[in-house]
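For this view, one protein chain was removed and the others were kept in their places.
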């Protein structure tokens, strides 16, 4: 044996599911896509093709459907917990289960001023996400949001930055600031109100983006994270990744026109990136 | 010369633009992506590389920005009309201009119960579209919607269809019906209330999808088109293309479970397709 | 009845298939994705939800698999002809069948200097395509190619074009010319050597792009089409759509550097577009 195996896992990805809850006068739907990965004792499979400890990815997928039938699927975090419980109970060869879920959000079609009982429309481009890691000792629950595109046209700037011979960036005020928020946050043990919490964090991220007088995307990121940690005691840390979607002021001078921050070219690439994790400082160290 | 040239056009595509309207206490934004194509007398360019009648695509793009500065951009149909007027006026070599625009929809972030003055969030996955064809004699204005994903969980069926030896499809009731609506409609001359009309048609398409007891996607398509022609006098015809997004009932029998239309597998491909154009029948022939 | 139905068709799209031909010492594979659309007498289905003339899209899909089993699948044009024959024979309610196929190209892994007998690698980003329209009277066969990305760094220019006040484009020599070729061509009746013809046209398009001293993308397009019509008697017309993928010379002057056509920024959008169809001129009219 001349090699050591590390960072080995396997599983099923792209497992898609629509769960319909049919109650009198009202249906609910939840559409999700899961990735389920196992760590464990799989070295014989890798080295010798000995599959006796390999539960097929196809079985992992079937388990998702069978458990979806048994549970009404209220929140993706809860459904993930059911799956984890099942896999760790019946698979001693597995030491860690990781489940990442993204939910496609359907909202009721408004009809005659009221939300419709069983007809839905896709609302928003963002996904609700959940990432759970679990061993037999502990379970970490991270909830999140991905693809939440936002844009503001005032009270953002980028000034007094470092300059070198390749710097041509101009000092900027009242330009467009736009990003596509990806965030996930770690819950304290014992949290259970996953739905209201998620909606609360989403709204706070939006309001914080809307109102903060940011001097950079870094500055905006920190304000968003701090707002969440400051308002939700049950969130231990929050991780944010913000691409800086560039809206470039079009130079209209060649046509004899000014451009008082009115006409912009949206640029897909290149884009800036800022990432950071904010952790609640333990009280004793404060 | 051994060949005849036909169906020749050229132009600029993927022209992206964000227009900000800055008023005291309130900003408005409109983000769009245009494709502008010219037909005309370009045979010398093709055959001999004689570019004297070719206005560069780069100039077409510049024109979009220059005109965006001059007009406040209230509706993509109006902006297209300004562009058409410009191109046909200054380019005698051009006989037809075709402008297709798709608008990315931004809505205001709700903040303290009110829509924010200058901060926005992407709302909905659909695009608002407009397609205009214009010669010096006439202009056709088509408005549309693309990517409006909808889903219902009751009152839809597919029964009594044609069968042949390769048919395994089951008669179906109360299953999931889902599609991603693409529609465009042709306005009568003289229409100008493009914004309210678009929102009205969108809402009617949604309500018609929500309520119609459809026996097939064909049946649903016709109901949607008929509702629009019946409610909007200024719409001469409507074209609908509906992919049938399959939500396949998962067979849980191998696990000793029933599945009363509760657990479905969303299938990307294959999918069904239905397309049709509904034209208002002239009264004299009715 | 207040509306007239027009442009109505339906069918199955995204029908994916891998066909393996297992011969002693050598396997062949063909992967394809089909869209099959029917026109016919479907008005009762649209208006009343009467499905008696609607063969389900699911059956159309099943037919693809059943016929794939019966035929060794040598070329996508031939396989489409088998499908058309089947559908028109058994479906009197159908007046026209349209089949569009795209083939994902797998080539053999080179191994010990020889092509491997049963192991393959995806080669090239382009797709081979075929579009067939057939009624009971006639069948039109179009073969094509999509997504063939090419680039040249010499002997291309764009000069002496039309200018207006919004023109800032510079006269250009020896810049980068790049496009992603989409072409399809119509065969004369009776053609059968679909594989060699396709490879011949592909090679000719590449060589024509490589060698032609083009004064514009229009000029290049015409040269490519003319080369194909000039070399292949059995091709009646060819349709070309060429996006002009922009490689923009980076301005390094702010950093005290020149840029002799060496450093370019690839731009996804905007891009130019040229489209044209070249038809063989009937001899009597020449």
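Here the chain labels run A, B and C in written order, and each chain numbers its own residues starting at 1.
Criterion: contacts are C-beta pairs under 8 Å (C-beta built on N, C-alpha and C of every residue); 3 or more make two chains touch, one makes a residue touch a chain.
What you are looking at is a predicted structure, and each value in this text was computed from that prediction instead of being measured.
*Asks:* Using the definition of touch stated at the top, determine which of C:4, C:47, C:116 or C:280 touches the missing chain.
*Replies:* Residue touching the chain left out of view: C:116.
*Asks:* Touching the missing chain, which residues of chain B?
*Replies:* Interface residues of chain B facing the absent chain: 165-166, 168, 254-255, 268-269.
*Asks:* Identify the residues of chain C touching the omitted chain, counting contacts across the whole complex.
*Replies:* Given the touch definition above, chain C has residues 16-22, 27, 29, 31, 62, 65-66, 68-69, 106, 109-111, 116-126, 148-155, 176, 203, 206-207, 209-211, 247, 250, 252, 254-255, 257, 259-266 touching the missing chain.
*Asks:* Since one chain isn't shown, list which residues of chain A touch it in the complete complex.
*Replies:* So the residues of chain A touching the unseen chain are 1-16, 33, 35, 37, 42, 45-59, 61-63, 66, 90-91, 93, 158-164, 166-169, 214-219, 221-222, 225-226, 229-230, 237, 239, 243-244, 268-281, 286.
Note that in this section only the chains that are shown with their structure count from here on.
*Asks:* Just list the two chains that share the greatest number of C-beta contact pairs.
*Replies:* Chains B-C share more contact pairs than any other pair.
*Asks:* Nearest whole angstrom, what separates the Cα centre of chain B from the Cα centre of chain C?
*Replies:* For chain B versus chain C, the centre distance works out to 24 Å.
*Asks:* So, what's the distance in Å between the C-alpha centres of chain B and chain A?
*Replies:* 30
*Asks:* In chain A, what residues contact two or more other chains?
*Replies:* Counting only residues that touch two or more other chains, chain A contributes 254-255.
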